[in-house]
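For this depiction, one protein chain was excluded, whereas all remaining protein chains were kept in their positions.
Right after this comes chain A.
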Amino acid sequence: MRIHCPYCGTRGVEEFTYLGDATVRRPDPDAPEAAWVDYVYLRDNPAGPHPEYWYHAAGCHGWLVVVRDTRTHEIFSVRTASGGAEA
């Protein structure tokens, strides 16, 4: 698997570190406990396109949001997590 970093170009997956589901959002500090349980522990874990965080540890040190098919490893899009550059 190779990931196309907007800054560094196409690089092997061994250069990146995986964090996980990029759709989860930290709830409001005084949101009910259930919202926090959901945020910390529960995941959709889809078989198909999955937006996920990758960190380019051996490259630009940027956090990326990669949309990848979890059944085939096909990558549909890559952008920086801050929303700037798109590959």
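The criterion applied here is as follows: a contact is a pair of C-beta atoms (placed from the backbone, for glycine too) under 8 Å apart; a residue touches a chain by one contact, two chains touch by 3 or more; residues count from 1.
Just so it is clear, contacts and distances are computed from a predicted model.
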Can you tell which of "Nitrate reductase", "1,2-phenylacetyl-CoA monooxygenase, subunit D", "ABC transporter permease subunit" or "Sarcosine oxidase subunit beta" UniProt lists for the chain that's not drawn? "Sarcosine oxidase subunit beta"
Can you name the residues of chain A that touch the chain not displayed here? 1, 12-14, 18-21, 33-34, 37-38, 40-47, 50, 52, 68, 70-73
